[in-house]
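Let me give you the structure first, and then I'll get to my questions.
Removed from the display is one protein chain of the complex; every other protein chain stays in position.
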Amino acid sequence: MKKLMITALLVTISISSLMGCGKSNTPENGQVIVYNWGEYIDPDVITQFEEETGIKVVYDEFETNEIMYPKIEAGASDYDVICPSDYMIQKMIDNDLLSEINFDNIPNVKNIGDQYFQQSKEFDAENKYSIPYCWGTVGILYNKTMVTEPVDSWSILWDEQYKDNILMQDSVRDAFMVALKLNGYSMNTTNPHELQAAKDALIKQKPLVQAYVVDQVRDKMIGNEAALGVIYSGEAIYTQRENSNLEYVIPKEGTNVWIDSWVIPKDSKNKENAEAFINFMCREDIALKNFEYITYSTPNDAAHDLIEDEDIKNSPIAFPTLSDFEGLETFQYLGEDADEMYNQLWKEVKSE
Amino acid sequence: MNKNKKWMATPYFIWSIAFIIIPLCMVFYYGLTDKTGAFTLENIIAITTEEHWKALWLSLLLSTISTLLCILLAYPLAMILCNASINQDGFLVLIFILPMWMNFLLRTLAWQTLLEKTGVINSILSALHLPSLNIINTPYAIILGMVYNFLPFMVLPIYNSLSKIDRNVVNAARDLGANNVQTFTKVILPLSLPGVISGITMVFVPALTTFVISNLLGGSKILLIGNVIEQEFTQTNNWNLGSGLSIILMIFIIISIVISTITDKDGEGNSL
Partner (left out) sequence: MIRKSLQTVYVTLIFIFLYAPIVTLIVLSFNSSKTRAKWGGFTLKWYSALFKNDTILQALYTTLIIAMLSAFLATIIGTVAAIAINGMKKRNRALFMGITNIPMVNAEIVTGISLMLLFISLKFQFGFTTVLLAHITFNIPYVILSVLPRMKQLNPNTYEAALDLGATHTYAFFKVVFPDILPGVLSGFLMSITMSLDDFIITHFTKGPGFDTLSTKIYTEVKKGIKPEMYALSSIIFVSVLVLLLLINCAPTDKNKEIVK
């Protein structure tokens, strides 16, 4: 009996001291828990933020919007700042998971170009919940040494001669976007026939696909592992820098124009720190630093002006004139039933 | 004294209720209800839909093949190790189970590095002007990954049961006129069966339920039942369906355990 008590005591002491440890680590100005895409920030920026504000950053990464969402909905992790994409922001607003941002605490928001807020209205009607962080298109990255014919259409991803040399995106909406656009449908369709056709196309394509990847597409393309890959425009400049044989195109059928924006979830326990973090990210020198590191197009006009390299500043990849392209769309949240249909069809593709 | 001792089980009892029994009950609860919390068998029946059935079938197939390969590779190895004169204090055995202490993900990652299109094996092959090996992102790579990761779990129990066999028994069989084959099939094999059985459970269950190996070596092209369950929880956010499929998975685990206990009726095997 005595031993039991001693044991119980020991357990309680050690557990409580551990929990104490966790808390005592928190610096004077508290912390901010950031949930961002993989490789989507310059690590120096985090250090700089911590030094300047005394707020500790707990940084966590997700691979796709779909992986991020359940964690927020479960409410078991108190993230303070998240960086989802357009349609996911809409879903989170619809499901009452976001809190309104107090723009008074984010004076640097003036750096963000107005057109991006206009664009954001598609998913955040009153611009109350989100502040744009990066934007871009989705296109095909190809290796000039392996693909000699001109690449201008999604249909090349169905070309038998590139069997085992094609990398597809491993996320449901992105994969279906490619197939829907190929068939000339809207990527926001909820029409079962159109989706079925897209599914059939994806199944037909599957034997040609080397792998379904997300962030890995970058390293695989740099390492000459594949000839063609579906990729976010932001990776194009980086990959070209590392491997000059790579070329990025926006297919003629049109593609996805996306915006990833900062949002603050309802559960946030450090809302002011979250706003301080977003404000910091909107500062022109910080946005520039991030742009140079991750090479994703920044909506930060002030930072854009600061870019010294004229080639990049006027790069049609990083800063395309959107009116030059046809068939551009932004993802929308299509509701629970449509989500389920997409997931079901995607699973059927994957299990084929 | 005994009375005193019984109370000492309390902490563990409470612990296992809280962290083993209740969580399992929650899996059953989620698996047997729908989103609104109403009772349904839909999530269990979901296994009969084509995509789930295919995933389960593929898992069963790949894990069975891997288990068989593990036995075929491990049994001769264990026998050799058992007789080897250099194998003092089981040192040689240690060498063969040492990779088990390497992080599981690193081991699998290593195979990714070896098998990739421009990976190590293909670089060597192309330097030797040999045709390249393209098994990455195919079921073969997954089988390879399973065999590699779980082989030590098969070697060890077989080795243990073989080393427990009394040499006199073997010698007696020989004295009574049994040839090598007879000695093996009539004496050694039956006596080492418990080890094989316990090896099978230790390989089959993790192979059946893995999602990591198929993810890393299958290029997300191959969906095993483990992947489906994982994705229901982390991506599609349908916990009810994920739990329902988990229940199916548990049924298969129980079946495999029952089969092995029946076969192992002597109860001599390791207490798995």
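By letter and in written order, the chains are A and B; residue numbering begins at 1 in each of them.
Keep in mind that, in the parts below, contacts are C-beta pairs under 8 Å (C-beta built on N, C-alpha and C of every residue); 3 or more make two chains touch, one makes a residue touch a chain.
Just so it is clear, the model here is predicted, and its values are computed rather than measured.
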| item | value |
| --- | --- |
| Hidden-chain contact residue, picked from the options A:58, A:203, A:249 or A:338 | A:58 |
| Residues of chain B in contact with the chain not shown | 1-2, 4-9, 11-13, 15-16, 18-24, 26-27, 30, 73, 76-77, 80-81, 89-91, 93-99, 101-107, 109-114, 116, 118-120, 123, 148, 151, 156-157, 160, 198, 201, 205-206, 208-209, 211-212, 216, 226, 229-230, 233, 239, 242-243, 246, 249-250, 253, 257, 270-272 |
| Interface with the unshown chain - residue positions in chain A | 2-4, 7, 10-11, 14-15, 18-19, 22, 33, 35, 38-39, 58-61, 63, 74-79, 214-216, 218-220, 222-223 |
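What we mean here is this: only the chains that are shown with their structure count from here on.
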| item | value |
| --- | --- |
| Contact footprint of chain B on chain A as seen in their complex | 1, 3-4, 7-8, 11, 64, 66-67, 69-70, 73, 164, 170, 206, 209-213, 223-226, 343, 347-348, 350-352 |
| Touch list for chain B against partner chain A, complex | 4, 7-8, 10-11, 50-52, 54-55, 116-118, 134, 137, 219-221, 223, 228, 231, 233-238 |
